[in-house]
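Yeah, one chain of the complex is gone here, protein chain that is, but the others are all in their spots.
Let's look at chain A:
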Amino acid sequence: MASSTHDKTPAYYVPESSRLPIAMAFTLFLLAWGGAGVLQNVSGIQQNSSGVWILSVGLVMFAATLTVWFTKAAREHMAGLNSEQLQESYRQCMKWFIVSEAMFFAAFFGGLFYVRAFELPWMAGEGAKAATGMLYEGFEYTWPLLTNPVPEAVPGPQEAMHWTIPLINTTLLITSSVTLTFAHHALRKEHRASLKNWLLATIVLAVVFLGFQAYEYYEAYAHLGLTLDSGIYGSTFFILTGFHGVHVIMGTIILIALYFRVLKGHFTGPDHFGFEAGAWYWHFVDVIWILLFFVVYIF
């Protein structure tokens, strides 16, 4: 029964009420509604003039609500409300969130694998469903795919993306994971100055990575004819590198937020879940990139 107390386990902090969830739910509504309107408008499906306003309000509210929510969570923790058990909940929550993120990317990797291992060879008249090739006379399977099965309908890119910039980017990201680990070790040993420097170095590396990535996209569109609408090579290239890039941007924002928290004196050697979660996220983004580097650029 509820009355039989168990002294060793401290009470679990359950906030009495909160306005944050409804604010966030409404924000997501604005983002979805406005986002759909903007997409309709931009792609010329339908005129939609209100979408851009709704989306803008949604984005502002999104940033505000997330900031308030995380600030509140951090304050609660520093006020000593979070028992060891609650902190364990946060840790597990973050781990499962990363699992779900991995599965999001798995859909894109899986799509690329299916197209390259089965679909395109079949369309080129090879393999178990070689009869498919009859529909696409003269189509040959090469990867990167520069000549699409029906080039008159979907013209392919002129050139494939070269691997030099991505190799630099791989080096940058791996280095950033190392510097972040140095920062983590410095935090454990309470070397605050060293922590700040390594964290700053990680942020710089992240921003340089994003710069190179932006340059690569510019090259793809301006000189290689490699665009979203240039067939399956461009589609898979942009969806994988694009969503990775979005995750790097989110990771960088997290790192910057962590940097400011460090400046304010947050986190201690034994107690720094916020930092740890950010680091996990960053390493995850790094691992995705390494996979992506081999699958998208090399093989």
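Quick note on the criterion: a contact is a pair of C-beta atoms (placed from the backbone, for glycine too) under 8 Å apart; a residue touches a chain by one contact, two chains touch by 3 or more; residues count from 1.
Operating definition for what follows: contacts and distances are computed from a predicted model.
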item: Among "Iron(III) transport system permease protein", "NADH-quinone oxidoreductase", "MoxR-like ATPase" or "Cytochrome c oxidase subunit 1", UniProt-listed name of the chain not shown; value: "Cytochrome c oxidase subunit 1"
item: Candidates A:234, A:251 or A:274 - the one touching the absent chain; value: A:234
item: Option touching the unshown chain, where A:60, A:150, A:263 or A:291 are the choices; value: A:150
item: Positions on chain A contacted by the hidden chain, ascending; value: 1-2, 4-6, 9, 11-12, 14-22, 24-26, 28-29, 31-33, 35-36, 39-40, 42-43, 45-46, 69, 75-76, 78-79, 81, 85-86, 88-90, 92-93, 96-97, 99-108, 110-111, 114-115, 119-120, 123, 127-129, 132, 145, 148-150, 153-154, 228-236, 238-239, 243
